[in-house]
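With one protein chain withheld, the remaining protein chains of the complex are depicted in position.
Every chain is named by a letter (A, B, C, D and E) in the order it is written, and numbering of its residues begins at 1.
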Amino acid sequence: MLSKITVSPAPHVSSKLSTRVVMGDVLIGLLPAVIAAGVFFRVRALAVIGVCVVSCVVSEWVCNRIRRRPTSIGDLSAVVTGVILAMSLPPAIPFSIAVIGSVFAIVIAKMAFGGLGSNIFNPAMAARAFLAASFGTLMTTWTVPSTVDALMPTISAANTSATTQATPLAWSKAVQKGQVEAHYINEQTSGAFWGKVGGCLGETSGLAFLIGGAYLLIRRTITWHIPAAVLLSAGVIALTAWLIKPEGFINPLLHLLGGGMLICAFFIATDPVTAPLTTKGMWIFGIGVGSLIMLIRIVGEYPEGVMYAVLIMNSLSPLIDRFCKLTPAGGTPHVK
Amino acid sequence: MSSQSLGKTFTAGLWDSNPVLRLLLGMCPTLAVTAAMKPALTMGLSVIFVLVCSNIVVSLMRNLLKPHLRILMFTLTIATFVTIADLYLKAFLPDMSAALGPYIPLIIVNCIIIGRAEACASKSGVLVSIVDALGMGAGFTLALCLLATIRELLATGKLFETPVMPSWFTPWAGMGMPVGAFVTLGLILALVSVITNKSKS
Amino acid sequence: MSNKIKFFFQESWLLMVSSVVFGLLLAITDAAWKPRIEQNTIDRFNRLAGGLLTEAERFESVAAEPLAIEIGGKEIPVDVKRGLDGSGQTAGWAFVCEGSGFADKIRLVVAVDAAFEKMAGFGVLFSNETPGFGDKINITPAAGGFYQPQFIGAPVGTLTLTKSGDAAVIDAEIVAISGATVSSQAVVTTLNAWMVPIKEKLKAEGLLK
Amino acid sequence: MATGRGKGTFPGGVHPAEGKAISESRAVEAVPPPKQVAILLSQHLGAPCQPLVAKRDKVQAGQMIGKSESFVSAPVHSPVNGTVKDIALQSHPVIGRVTAILIEADAEGNTPQTPVFNRFDHTFSPEPFAVETICGAVNDGGLVGMGGAGFPTRVKIEPNPAMIKEVLVINGCECEPFITCDYRLMIEGTWQVLAGIRLAAKAAGVEKIRIGIEDNKPLAIGAMTEAAATVKDIDIAVVPVKTKYPQGGERQLIRSVLGKTVPTGQIPPTIGVCVLNIATCAAIADAVVLSRPLTHRVTTVTGHAIAKPGNYYVAMGMSVADLLDHCGGLTAQVAKVLMGGPMMGFAIADLTTPLTKTSGAITVLTQDDVTKAKYEKQQTPCIRCGRCLTACPEGLNPTKIAHAVKFNRMDLAEQYYMSACIECGCCSFVCPANIELTGYIKTGKILVARAKKRMQA
Amino acid sequence: MILASAMEMIHNALPAAVLALGLATLFAVVLLIASIKLRVETDPKVEEVYNVLPHIDCGACGFAGCASYAKAVVANPELIGRCSPGGAETSVAIGRALNLQISGGGAPSRPIVHCRAHREDKLFHAAYDGIESCTSANAQPDVQACHFGCLGFGDCTRACKFDALHIVDGLSTVDYDKCTGCGACAKACPRNLIQMVPFTQDNMMTVACSSRESGKTTRTFCKVGCIGCGICAKQSDLFTVADNLAKMNYESYAPSEATQTAMDKCPTGVIVSRGQTAPADRQPGQKAAAATA
Partner (left out) sequence: MDTLHTLLLAFIGIVVVNNLVLTKFLGICPYLGVSGRIDMAFGMGCAVTFVVTLAGTLTWIIDHTFLIGTPLEVMRYLCFILVIAGAVQLVEMYLRKFFPSLYESFGIFLPLITTNCAILGLCLFLNLWEIKRLDEAVVLSAGAGIGFTLAICIMAGIRENMELADVPGPMRGAPITLITAGLLTLAFMGFAGMI
C-alpha cells in the first residue's frame, strides 16, 4: 500500500489543464475556419493545410531529434502553427513554398529560440513575412472562391488570369488613390462576412472566426483583452478615416471583417507565448497591433498589415512586459 | 621566424581566429555586401589590400609609436589606404564601386584592421605582419564568399550572375534582403560552434 | 612654454610627418585617377542614354552652365544634354533626375525624343531598391522587364500609376510592379516632377521649338 | 485604521476540488493513547526547545518537558504518563531531522484524553481572567498557531505598544481541500471556540472581532453566528467569505473581511490586525480556563484510501503510522501521504514522523487524486499563458520568478518580488505546463537566504 | 619636363597635405592635453589590465569599451577571455596582470565530499517528483532516509565551471585533475557536504560521512555511513568523534601507520582516500585486508 510512495513539493494536486488541452482548444476554435476554407476553396485548401501541418510537425520532430530532446509534438503547438500558417497563405500557393514556410516557422522562428514558449516572434507570422518577402507574386495571387463568380477583376498585371482576383483590401488601396469608388468595394462587406471574397484561406469568412473566437473566449483559452483591444483600436482608426473622407476610405466594417483582422485578433495576437503577460501589457499590445494594422493599410505600401503589426508588437512585448510589471497585492515593499 | 610558424600565422586567420566566424568582427560589411558574390569578393579583396598595407606601415613604425597617439596613427594610416582603395574601385571598377557604396569607406572602422594593427603589426616584424594580414584577410574573404554563395544562389538562382540552378527553382528573394543576411549568418555561426565543440571533444 | 612645445614635437613628430606623407599620397593618387573616374561617370550616362536614344551618336550639354530649373518649388541645376545623330541633328534629349525611392534615392537617366513629346525611356543610374521587388525597375527591356518598356513612347506629361491594366498598351497609365508599388510610384513621381519643367525651361531658353 | 468592510473575496485564487465530503460529517473521536510518542522540540517558528527531562525520567501527562528561554518560542508537554526512552533525532514533517523526546507510555493509567467541548456554554465570560493570566497560561500551555505556520500565540496576542491591535480576525475558512478539523470544532465546540476568541480578544485588547468562514460551511456559519449573537460586550460578527483557495491565508482573509491590505513584506499587526485560527482559539480556552496545555489536537485523517476517515482527537507525538492504523489502515495503493492538505501540505515518506501542534490533517492521496500529468512529471515549457498571474493571490508574476530561479538569476527574481510569495501553490495548481512554479520559488527563497547568510558570515 | 609635371602634381597635392597636417596636429594637441590634464586616478590593477587590452573599444566583450572591460575583469576574473580582437594572448596577459593564481600560497584548497553512499548504499529512497535540484529536494525532508547524505541532483555539478564534478551513481564525485579549487561546489551544496580542504598531500584521508544520527539509526539508513563507534579515534589522534560522527583533523594532517590502521579497522569503510591518485573506495562488507593489499 505504501510501496510507490512519492514525495514532492506542494501543491500535490493540479487542475486538469495541460498545454495539449490549450492547443487542442485553439485547434477546435480554428475548425470553423478550416471548414469554411474547405467549402470555398475545396480540396486545394485542405491540401495546403495538410501540407503545412505535416511539414511543421515533421520539422519539430527532426529538431527534437537533433537536440536529443524528448519529442514535443504531443503538445500540438506545431499543429496550431501549421494551421495558422496555412490560413494565412493564398489557396493557390505551390506546396513547395508552403513547406519552405513551415520549415522556416518551426526551425528558425521557434526551435532555434528553444522551442515552444521561448520563441519571441509568432512562428506562423514570421514564416508568412519571409514568404511574402521571398515569393511576393505567388503570395498575392488570389483564387476566386469556388462558391462565387469572379466579382472583381484582377489587379495584378503579372498574373492576368480569369481565376484570380484581388482582395477587398487590395482594392482599398485603389480607393485611397481615387481610382475606384468606395461604394463599389463597400458592397463586399457582406461577402467578407460570409466568405464570398478572395483572399488567403483564412481571410475570406469573418463569420468562421467569430464563431471560433467565441469558442475560445467561452473556454477561457484566451482572455478578451487582446481581441477587444485589437478590434477597438483598428475600428476607431478605420471609422475616423471613413468619417473624415467617406469616399476615400472603405467601410470600417470591411476593414474589420476583411483580411486577417479577425484571425489576428482571436488567434494570432492572442498567442500567449509572444504576447505580454499582464493585463495592462495586453491592452498596450492589442492597441499596438490594431493601430499598426490600420497604419499599414492606410499609410503603408501593403494592403494588409497583420503579419507586420504582429511581428513588430511581438518584438516589443518583452519591453512592454518590463514596463508593465505587476505590483504585489500589498504594494511595492519599502527598500531599506 | 621559421616558415612553419609563418604558415601557422596564416592559417590561424582562416579558421582558428577567423575574424567573421570566430571573432565576430567586421559584421557590417559581412552582412551588407553579401547579397551576391561579386561585391563580396570585391569587398574581401579591398580589405586584404588595406589590411596588408596598414600592417606594413604600422609594423615599420612600431618602435616610434607613442601610446596615446597610437590609435590616431592607426586610424590615419587605415583611412589613407581605404581612400586609395576607394579611388581605385571608382576608377577601374565603377559598377562595383556603385554597388558597394559607402561600405568601402566603412572599412576604416572595421575592427579587424585596427585590431590586427594593434594585436599583431605593432608588435611584430614586417614579414609576420604581412602574412598575418594575408591570413586574416583571406579568412574574411572566405567567410564573405561563403555567405554570398548561399545568398546569391538562393535569392536569384545564380552565381556570379550566371544562372546555375535548375529551371524549376523559384528564387527566394528574401535571401537577398536583410533578413536573409542575418538568418544565414546566424545559422553559419551556429554551425561553426557545433563544429568547434565537436573538434574539442 | 618652449619646453612644452618641444615635448609636443617629441611626442607627435611622427604623426605630423606621416600625415603630410599620407596627404600627399592621397592627392597624387587622386590626381592620377581623377580623369578616369570622371570619364566613368560620363561613360555611364552615355551608355544609358545612348541605349535609349539609339540614333544619337554623342551627347553634349545644351549650355555651359547647368540650367536652373524649378522643381517642387526649389531651383535645381540640371545638366540637360542634347543627343546628336550622325548628321548633327537633334536626335533627342537626355538628362539625369532623381527622387526618393523605397529605401534610398533613385537616380534615373531619362531620354525623350527630339520634339520633347514622347519619352524614349529611362535607365536607372543609381537605386537601392528591395531585391526581388523594387529593384525590378532596374530590369531593362532587353533583359525582359515589363516595367521599363511601358515608358518607351509614353507621352511627356503627367503619368499615372495603376495596379491593374495592360502593360502592353503604351499610354500615360503605367502598370505597377506587383508587390512593389512604392518603387513603381517613385519612378512615375520623379518623371512627372522633372519632365514638364525641363520642357518648359528648354522652350523658354529657346533651345526647343 | 483597521476597521472597514471587505467584499468577502480577494483577487486571484483557485478552486481545487474540495474533497471535504469524506470527513466533514464525522464527529470528533478520541484516539487511545499510543504506546510511544515522540515530542519534537521544534514545533513552532522560533528557537527550538531544550529538553527539561533526561533519559529514563518518569513524566506525567501535561508535564512540561521542553522549553526555551528565547522570546519567540513555546514549550512542549508530554501527552501521556510514561518514561523517557531516548532523546534522539526524529523526522519532522517540514524541517527534516530534529531532536525529539521519545516517551514510552505507561501500560496502565493512561486513559484516552477527550475533547472538553461540554465544559463551555453561553454563560462563559472572560471577566475573571486578567490579561497577564491569559498570556501566562497561553505561554505555559505551549500554544502556537495551529493553522500551519506555528507562530507562538503568546507573541501574537500579547499587548505590544509598538503595534496596537484593533481587530481580531478569526480564521475559520479552512480553505485547504480535504481538511475538516476546524469545521468540526466550530460545530461541536462552538462555545469553546467562542470562549477562546473572547479570551484572546481580551488579551489583545481589540475592539472588534470578525470571524471569517467560507460560504461552503453553512452549518458552521450558523452555529458561530448564533453563538456570537449572545456576546453583547464587544463588536463581534461572523463574515461569510467566498469559497476560494487560499481564502484562509491571513493576508487574503484580512482583505476579504476588512477590505484592508497588509503591506508587502509586513505582518498583519502593522495595520492593527491580529489573526487567530479556530483550533488555536479552542486551545486558548483549554489552556486558560482548564489549565490544560496543548498536548492534543483535532486532526483530520482523510483521503480516498483511508478505511475510517474522520476527525480525531489525537495526542501529539503519535506517529503517522499509528494513527493510520487506528483509522483502519489503507484500502488502496497510495501515491502520497501528506501532513496537511494537498495544496500546502508536506509529503512525507517516513511514517514514524510524529504529529505536531500544526498537524491539522493527514491526507493520503491516491494516483487518481494526484492529477495524472503532474504525477508523471510531464513538464512542458512555459507558454506564458498568464494563468499563474491571474491565480496569484499576491499579484505576483510567478512564471518570471520561477524562470529567474531556474536560470539562477536571483537578482531578477527579487526584482519580481519573490519574497512576497506566500507559497500557496495556486500558480503550480493552474499551470497547464505542469511547471513546479511554487517549488522553484521556494528554492529561490532558500538560495537567497543562504547567500545572505554567507554574506554575513 | 618630368620634373615640371612632378612639381605641378606636388603643388596640386599640397592643400591636401596641409589639411592632413592641420587635422593631425589638432588632434595630437587634443589627445596630448587629454592624456595629461584629464588623467583620472584609477585602480593600478585596472590600469595594468587596461594596458594589455587592444584599446580599440570594439565592444565585442559586451562592455562599453576597453576601460569598462578592464574594470569588470578585475572585479570578476571569470570574465577573462571575452576580448576577441586580442585573442588568447590578451587573455594570458590579463591573467598575468591580475596575478591570478588558483590558490594563494600554501597547500591548494580542494573540495572533499563528505559522503560516500552511492545509490545502492542508501537503504531507503522515496520517489521524488519535483524539481531536479538538491536545494529543492532538500526542502522535502523525506526525499531519502539519510538527511545528511548526498542527494545526487547535481547542484554542485552545475556550479562547477570546470566540469570537475560529476554525479556518479547518485554520489557527487570530484575529478581532482580538473578541479581548480574555486569552491563554488562547496557553496552550492545545500547539505554542506562539500568542504574545502587544504591538500597537503596528493591524497587526503577523510571520513566521508556527515551523518549525526545515532549509529543504530545510521545503519538502518546507509550501508557505508559513520556509526560513531570511535575505533578510529583510538588509533590516531587525527580522528575525533562527536555527535555520533568521526571527523578528520585536516589542520594537523599527517598520515601515519596509525591512520592507516584506523582506515583498515573502520567497520563501515567510511574512512577513505580522496585526491588525484586515491585508490577506489572499499566496498561495503569487504574486508579490511583487501583495502590494504
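For this structure, a couple of remarks:
Operating definition for what follows: contacts are C-beta pairs under 8 Å (C-beta built on N, C-alpha and C of every residue); 3 or more make two chains touch, one makes a residue touch a chain.
Everything numeric here is computed off the predicted structure, so don't read it as measured data.
Every shown chain touched by the omitted chain in the complete complex is listed here: A, B, C, D, E. The chain not shown here is touched by just one of B:37, B:56, B:82 or B:130, and that residue is B:82. Within the complete assembly, B:194 is the residue of B:64, B:127, B:164 or B:194 that touches the hidden chain. The hidden chain makes contact, of the residues C:46, C:90 or C:181, with C:181. Listed residues A:109, A:169, A:231 or A:282: the one in touch with the omitted chain is A:109.
Only one of B:12, B:37, B:153 or B:183 touches the chain withheld from this view, namely B:183. Mapped onto chain B, the interface with the missing chain covers residues 24-25, 27-29, 31-32, 71-72, 75-76, 79-80, 82-83, 86-87, 101-102, 105-106, 108-111, 114, 177-183, 185-187, 189-191, 193-194, 197.
On the side of chain E, touch with the chain left out of the figure occurs at residues 12, 15-16, 19-20, 23-24, 26-27, 30-31, 34, 38, 40, 56-68. Think of the hidden chain as still there; on chain D it touches residues 381, 400, 403-404, 406-407, 409, 412.
Convention: only the chains that are shown with their structure count from here on.
Ranked by the number of C-beta pairs in contact, the top chain pair here is A-D. Placing every chain at the mean of its C-alpha atoms, the farthest one from chain E is found to be C. We define each chain's centre as the mean of its Cα atoms; on that basis chain B and chain C are separated by 32 Å. Across the assembly, chain D contributes residues 346-349, 375, 436, 439, 442 that each touch 2 or more other chains. Residue positions of chain A touching 2 or more other chains, listed in rising order: 4-9, 133-134, 136.
Considering their complex, residues 94, 96-97, 100, 108, 112, 130-131, 133-136, 138 of chain A touch chain B. Residue ranges on chain E touching chain D, taken from their complex, read 124, 126, 129-131, 133, 135-136, 138-143, 145, 147, 187, 190, 212-214, 217. Contact residues of chain E toward chain C in the complex are 9-10, 12-21, 23-25, 28-29, 32.
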